[in-house]
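Before any comments, here is the structure.
The other protein chains are all here in position, but one chain of the complex has been omitted.
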Amino acid sequence: MILEVTNLRVSFRSERGLVRVLDGVSFTVDEGEVLGIVGESGSGKTMTVLAVMGLITDPNAVIEGSIKFRGRELVGMKPREMRQLRGKDIAMIFQDPMTALTPVYTIGWQIAEQILTHQKVSKAQAWQRAIDLLAEVGIPKPEEAVHRYPHQLSGGMRQRAVIAMALTCNPALLVADEPTTALDVTVQAQILDLLRKLQATHGSAIIFITHDLGVMAELADRIMVMYAGRVVERATRDALFADPKHPYTLALLNSIPPLEGERPHRLQTIAGAPPSLMNLPKGCAFGPRCSRKFAACEDRPTLTSPPHETACFLIGAK
Amino acid sequence: MTKPENVSRGPWATALNRLSHDRTALVALAVFVLIVVACLSAPIYAHLAGVDPFKSTLDATITIDGVQKPVMEVPTTGLALGYTPIGPTWRLGTYFLGADNQGRDVMARLLYGGMNSILIAGAATLFTLVFATVFGLLAGFFGGVVDMVISRILDVLWAFPVYLLAISLSIVLLTQGISIGPWTIDSSSLMLPIFIIGVIYIPYVARPVRGQVMSLRQSDFVMAAIGLGAPSGRILWKDILPNVSTTLIVFIPIMMALNMLTESALSFLSIGVQPPDASWGTIIQDGQGLLYTRPAVALAPGFMIVISVLSLNVFGDGLRDALDPRSKIKLGRG
Partner (left out) sequence: MIFAIMQRLSQMLFVMFGISLLVFLIFFGTPGVDPAARIAGRNASPEVLAAVRKSFGFDQPFYVQYLTMMKKIFVTGDLTSFVNRGWKVVPAVLDTVPVTLSLVIGAAILWVVFSLIIGVTAAAYRDRWPDKLLMILGLIGVSMPVYWLGEVMNLITQSRFHDSWLFSWVPPLGYKNFSDDPKGWFLTLVIPWITLSILYIGLYGRVLRASITEALQEDYIRTARAKGLSETRILLRHALRTSLIAFVTLFGLDFGALVGGSALLTEVVFGLQGVGKLTFDALQNLDLPVIMTTVLYASFFVVLANAVVDVIYILLDPRVRTS
């Protein structure tokens, strides 16, 4: 087990009191495993990985619970120690490659900067490694590309450069926050292919965030579904797609066109909008939008035990 | 039925509400209003103190603690050349801040001068905003040749160093005044500094207004209005001007502050307010010769300028945050 998150809670102090954006999130990631996190915007999936990365810099944030990376506690770790992990053992790929790179430095400079931060190598070696990495992520003519500025590359190429940067130190854990969302559909497929290939060669564990279950089906070993800052369902990919248990997961699956078979006449949508984190319903957060709500849902459901975990009273009732 | 509060409040009400919670900005505004009120009461002060701030009174005397003293003291040390005006008495009434080199009450002049400084800064701001808005609206809305002509004129005004342009304008205008057709403006009129300062800062406001109008011109609601065949004047007045008005309002305190500094500098260079009239700048100039003997004459108006400009800038910051938290209007260069 490489990462163990237990009862993670993130809240923000605001004018209207404490707003809890993550509530009791627990999960684990094994060596070399791909964990997918799915959810709508605002479900807390990005906040979860930012907490893991120690990148919640807002002074009004309160982080509670435990995040253990290879047995070391990350919550409350000294910034200095955290920095040594970040970019070396845990790396991150961001959603929008257009804005994720500093505009005034070349790609090579930015990759070499990360290498030099974590490894005792010469500048020439770091630069050479940058070229190798760019070649590995499939950027044509890497020895020229290192001298290019971010704006001179296309979105797909930029995302490849960001991925190359994340791989510089062979991280044990790679966090990818919707790395394909901002890209064209054809490029999305290429980037997913690349990630799969790199996962095979580098053997990093990956936490992959997306709101696109189709992407999830291609890449993830296990899938975790989040709603309003809570985990509502977690299972292996096959189990989840074959037998979704939580009404929210079910609704999500029904809202995408099936890959095979006859297309439904109309895709289903989920009625209503995600609840405001300012005033969550007392019981199940999905309750107000759930078509199968019943009396028990006034209480807050807890996750059932593995392998197929669900936070829904229907499961007990079945 | 009770009306729900905090629902669908207009942008102005929201801004006002935000501003009313910004204590720093409110204090700054109060300070400025206080200064304005004090300056407006200059005639009352002069009347109560029994001084004429515009008349030389070299042979006047005052009585302090029963001792009669001349306002212009004959120095007892040094070469005893000329006279030294009386220093601050720190007594409300006569010569609170002492007298200047013509025996005039500095406190009374300070208040009268402040009236002129504020009046000129305010009127020049109005002048700048009106013309900048007209130019910005026309250039931004009609584009093409209109935009090119206006933008080039603004370029020229913009590139012209502020003080040199002011000097050029004032040396021509201030020596003889100006007469265009039936109108004659006297060379000592306050209209001239207002005009000079108003003109030189037009590009500072017109350029951002033009940019904003250009992007509004492309917005859906304006395109729709044009498509429906609404006349240009109506679109400018009804659709575009209201959207530009926040920018203009944000500019008011900033321009007031900038204009006060400019007015004082021009008056200091004797190309602003003309004697015997006063402004804070001219009083500082009067005090220059007395700097080492009676520093209060030059120091007092300077402090007034700093406090006024500072309060305007602080209030301007608050106003900008309240009206348009993401706006990028910054302090102009002065």
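The letters A and B name the chains in turn, as written, and every chain counts its residues from 1.
Note that in this section contacts are C-beta pairs under 8 Å (C-beta built on N, C-alpha and C of every residue); 3 or more make two chains touch, one makes a residue touch a chain.
What you see is a predicted model; the values in this text were computed from it and never measured.
Contact with the chain not shown here comes from a single listed residue; of A:T99, A:S154 or A:N170, that residue is A:T99.
Only one residue in the set A:I37, A:M53 or A:L194 touches the chain that does not appear here, and it is A:M53. Considering the whole complex, the residue from B:I167, B:M214 or B:L241 that touches the absent chain is B:I167. Residue in contact with the omitted chain (choice from A:S11, A:T48 or A:Q114): A:Q114.
Across the interface with the omitted chain, chain B contributes residues 152-153, 155-156, 159-165, 167-169, 171-173, 175-176, 178-180, 257, 261, 264-265, 268-271, 281, 284, 287-288, 291-292, 295, 298-299, 301-302, 305-306, 309-310, 313-314, 330-331, 333-334.
Touching residues on chain A toward the chain that is not drawn are 53, 55, 57, 79, 83-88, 91-92, 94, 96, 99-105, 113-114, 117-118, 149, 151-152, 162, 165.
We adopt the following convention: only the chains that are shown with their structure count from here on.
Between chain A and chain B the centroid-to-centroid distance comes to 55 Å (mean Cα coordinates, whole Å).
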